[in-house]
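A single protein chain has been omitted from the complex, and every remaining protein chain is retained in its original position.
Per-chain residue numbering starts at 1, and chain names A, B and C are given in the order in which the chains are listed.
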Amino acid sequence: MWLTRPLQERSTQVFLGVLFAALVVVSALHLFMPEDSALYVSSYTVTLLGKYLCYALLAVAVDLVWGYLGILSLGHGAFFALGGYAMGMYLMRQIGDRGTYGDPILPDFMVFLNWQELPWYWHGFDMAWFAFLMVLLAPGLLALVFGFLAFRSRVTGVYLSIITQALTFALMLAFFRNEMGFGGNNGLTDFKDILGFDLRTDATRLGLFIATGIALAIGYVICRGIVTSKLGRVSIACRDAEARTRFLGYRVERVQLFVFVVSAMLAGVAGALYVPQVGIINPSEFSPLFSIEIVVWVALGGRATLYGAVIGAILVNYAKTVFTGIMPDAWLFALGGLFVLVTVFLPKGIAGLLHKRRKAETAEPTPAQEATA
Amino acid sequence: MSIKKHVKLGLSALALSVSLNSVAAEDPIKVGILHSLSGTMAISESTLKDTMLMLIEKQNAEGGILGRQLEPVVVDPASNWPLFAEKARELLAKEKVDVIFGNWTSVSRKSVLPVVEELNGLLFYPVQYEGEESSENVFYTGAAPNQQAIPAVDYLMNEIGVERWVLAGTDYVYPRTTNKILETYLKDAGVSADDIMINYTPFGHSNWQSIVSDIKKFGSTGKKTAVVSTINGDANVPFYRELANQGIDAADIPVVAFSVGEQELSGIDTGPLVGHLAAWNYFMSVDSDANYDFIDAWVEHTGKEDAVTNDPMEAHYIGFNMYVEAVKKAGTTDVEAVKDAIIGVAVPNLTGGYATMMPNHHITKPVLIGEIQDNGQFSVVWETPSTVAGDAWSDFLPGSKDLISDWRKPMKCGNFNVVTGSCGGKAEVASN
Amino acid sequence: MSIFEQLTDREHVFEFLAPVQSPVDVRHGPILYLEDVSVSFDGFRAINNLNLTIDDGELRCIIGPNGAGKTTMMDIITGKTRPDTGSVWFGSRHNLLTMNEPDIATLGIGRKFQKPTVFEALTVFENLELAMATDKRIFPTLTAIMKAEYRDRIDEVLELIGLRDLRDRLAGILSHGQKQWLEIGMLLMQKPRLLLVDEPVAGMTEQEMERTAELLTSLAGKQSVVVVEHDMGFVRSIARQVTVLHQGSVLAEGTMDKVSNDPEVIKVYLGEDA
Partner (left out) sequence: MGITGSLSRLLLVCLLLWPAMATAQVDDPEAQQLLTALAESSFAEKKDVVNRIAGSGDERARTWLEAFAANKLARIESTGQFVIVLSNRGRNWDVESATTGESLGEVSRRDIDTIRVNNSLRSELESILSVIDLKSPDEDSRLTAARALRGNVDDGLADQLPDLIEAETASDVQLALTEALAIYRVEEQGDKSAVAVLSGSLNSEARAALQNAVRSDDPALAAAANKALESIEQKLKFNRAAETLYFGLSLGSVLVLAAIGLAITFGVMGVINMAHGELIMLGAYTTWGMQQLLPGQPGLALILSIPAGFLVAALAGIAIERTVIQHLKGRPLETLLATFGVSLILQQLVRTVISPLNRTVITPDWMSGSVMINEALSLTLNRMYVIGFALVVFAGLMLIMRKTRLGLEVRAVTQNRAMARSMGIKATKVDILTFGLGSGVAGLAGVALSQITNVGPNLGQNYIIDSFMVVVFGGVGNLWGTLLAGLSLGTINQLLEPWAGAVLAKILVLVFIILFIQKRPRGLFPQKGRAAEG
């Protein structure tokens, strides 16, 4: 079965091993170390690591489409944010009458912009199962429609990148509008609890952190499953020689669509786990800059390796946490420099450095093919 | 291979936490400064960081508080709203700061709020905002709508005789709320609906042609017309440019802005703006010795002769002094004690009066109307006879007109509903 | 139920995913039939009232100077380019003009490009695996497992194209000739009714050429083969029927000797060369 196949391969076993070890260690240090101990992991750090893991999952999603399908999506932030909003709406509904105005139904921002009743698309989000379904469906559907149109008319390569960017930009503008009923610029915040657990307790935070870790593991296995399957090899075929793949009888646009949708849904899950941990979702997650940043995490880690994406995401964001602390001005220089250096001198990223000889699917497409892809 | 990387990451992340853990110094009073030093908001916020550093320096020179020195802890939320929450948590949970001065945008405050309440910290918020909020842990030293918008409208109505109103704003919560309040206020004052025009534009809107020409049309009916502008930051330059180019000057249709201060003007060719208005609680041009001293200090601190001061800086000045007084009064930096002690504390502001901390954690401020001059300064043309107390809950919004806030015992409630006589949703939050 | 949910449902089969399985009907002789086909790019007429008929099991060579429209013709047959006018039939049942590349391919038309295109990031083995004639819809592909029979078939072809020792090497590192072979191998894996082979021997050594010639001739009969080639020697060595294209239409047709003595043809070629 395609999903179990990855579990037999060593690299995946190693990855999962490291991941779960990290989860256990962090939890242990957090729970059993005394506060003042040097090894104590505060709930602050736990949440921070949780955030990194969300980004890691997001990066894996991007690597799936970019690394294996050659589709450079500059709009994955949109899917991430949509998942986040779906979760955010659920959390808002959970507040119930504990909001500032004590309105049992309407979220605060609707009350003081005196909305009369709940917009239709807010209904159902008080039920966890529905909200969590939406976490998958909202990004999935967007990806399906957008991808269907784009791939059908064979919009690929640079054009696709640019219109994905336009897509997320348009969504950002849209969500900034207060008429949209998503809280405008302020977004959704001041969450109280999730599935009955108080979000303000360390226990819940640890729980979310572990949940994120598991989500990452599952997401990773799914992606591995796809790329190690024959479909994965077909994807690479589409990436490197689209026309040839067609003449072999594969419906390239459907392959692209399928992988794109899966990736979008993974991104959505990442967003959904991100929101309760950082405590806010607002339109800035849609900003094109964020989407491009994701791509650079992947590029740095090494595309078409999946675990490279994880490394890249964690590394860059950890660097960001440190840098913005010690020398804020230098951060943009560092990030910008990273973009340039990685793409020019490190086309295969860190993973490329790690392995000299690589497994077949991770080979870099040649210029000629890239140009056509 | 990847294993090593991961382990390394894990460790380094831990190392980070460790290093932060180990610095839990007892002696100095730690003052967290939570202002963006990079990203879009850096323009406005970085000066506030410097202001805080200046004030702390001064206080330390005077021997600190209760014989304890003050130690600033500066972090950079990088204009990224989730990052604000994260950094706030870092300040409170790791650095164990005694108080935080920070935030500019409403969204950043909203994102920090839950953290500050959860970890029971103190936050001084220095920027004019939409109100509709009162947290036990936050002190609002900026203007609430009734300390800026409403007096400004009164001025236009009574002194200038404006009958027709354009409420133009950037599409986010502050303008939305302010305009909602003003709309109700104007209608209560007998302005008919078709004498009010409301318009929202996105952040950084640069193509004002049609909107300005609409305003022009709207204003050409013979009734005196004014624009109440809650347009934010970058969008202002093209807006005023377009006004000037389409031949609208302050004499025909005055624009009163709530987000344009000395600092914003420093980036604008003020020629075409002369005569347009702004409403603040402080202007750099205010003629008081306290102010002149502050400006001198600021110029020295920055080393720039042309450095400007503005309203949020004054807010921090007031907030900081209030905190100092409160700690002295309480004799400790213990949060609960300070919270109780600070209510009623009065400190001099920069306009020659006094600011008092009200039970609703807002302060009393004078409201000044200034006209823009060609030197990028404002000349005060009107001010409220006495100071105005900040109103957490607007009387002009259906949702909140019955709410009051009083953080003194026994009420200790941020949104007490005077009709139902019960404390609203925040009840259990206040208790934990 | 949303399209998306259908997608997630493994059992669900989309009507548009269902392959065109109907057998090619060659009872009336020709397997490929082009009539009055014309296409032009920016005014330049690449194909000009082209008429061409390939019988079932025939081996046909197509020669012609550069720009005669050989490659464009193949693009049209395989659905890459749509002609402005004319009709293209595969057998007497399938109008190729109404189908897209994948359908045409699954229907049984295999194509080898002028410039050998193999999947350089995949191993030789994987290249053949992808080419193999199997169910090529998404979910079958996702869940596909390498059955023993498949493996044998691939090994068979590897043997045939002499790349057995390189089966697990990246196709990217193959020599030009080897790539040619691999691509031919992929054609064989497809089990097509009609092979379109564009310049198969470019960059091959004499021996390789001979083996290619053998291979192609051996294929003829079971499958129909259309070879486009410049190398006259090679053409002569395999050709039974030869078609000469010139300026997008058929200049001459017949046995090699017949066409090579055709004054028109000589004029065109010599005229070109001289």
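Methods note: contacts are C-beta pairs under 8 Å (C-beta built on N, C-alpha and C of every residue); 3 or more make two chains touch, one makes a residue touch a chain.
Owing to the predicted nature of the structure, the values given are computational and were not obtained by experimental measurement.
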Residue among A:A28, A:L133, A:V158 or A:V322 that touches the chain left out of view: A:V158
Contact partner of the left-out chain, one of A:I210, A:V295 or A:L354: A:V295
Identified contact with the non-displayed chain, of B:G267, B:G331 or B:G352: B:G267
Options B:Q69, B:N245 or B:S386, residue touching the unrepresented chain: B:N245
Chain A, residues in touch with the chain not shown (by the definition above): 72, 146, 149-150, 152-155, 157-159, 161-163, 165-167, 169-170, 173-174, 176-177, 242-243, 288, 292, 295-296, 299, 329, 332-333, 335-340, 342-344, 347, 367-368, 370-372
Interface with the undisplayed chain - residues on chain B: 40, 42-43, 46, 160, 171, 199-202, 204-207, 209-211, 213-214, 219-222, 234, 237-238, 241-242, 244-247, 250-251, 254, 263, 266-269, 271-272, 274-275, 277, 287, 289, 292, 295-296, 299, 305-306, 371, 373-377, 379-382
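The criterion applied here is as follows: only the chains that are shown with their structure count from here on.
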Distance from the mean Cα position of chain C to that of chain A, given in whole angstrom: 42
Intercentroid distance (Cα basis), chain B paired with chain A, Å: 34
Intercentroid distance (Cα basis), chain C paired with chain B, Å: 72
Partner chain B, residues of chain A touching it in the complex: 11, 14-15, 17-19, 22, 25-26, 29, 36, 38-45, 47-49, 51-52, 95, 97-103, 109, 111-114, 173, 176-178, 183-187, 189-191, 200, 278-280, 282, 284, 307, 311, 314-315, 318, 321-322, 324-325, 328-329, 331-332, 350-351, 354-355
Residue numbers on chain B that touch chain A, as the complex places them: 1-3, 5-7, 9-10, 12-14, 16-18, 21-22, 37-38, 42, 75-78, 80-83, 85-86, 89-90, 93-94, 105-107, 110-111, 113-115, 118, 132-133, 171-173, 176-177, 180, 200, 202-203, 397-400, 403, 414-415, 417, 424-426, 428-429, 432
Footprint of chain A on chain C - complex, ascending: 2-4, 7, 17, 78, 80, 100-102, 105-106, 110-111, 113, 117-123, 126, 129-131, 133, 136-138, 141-144, 170, 172, 186, 190
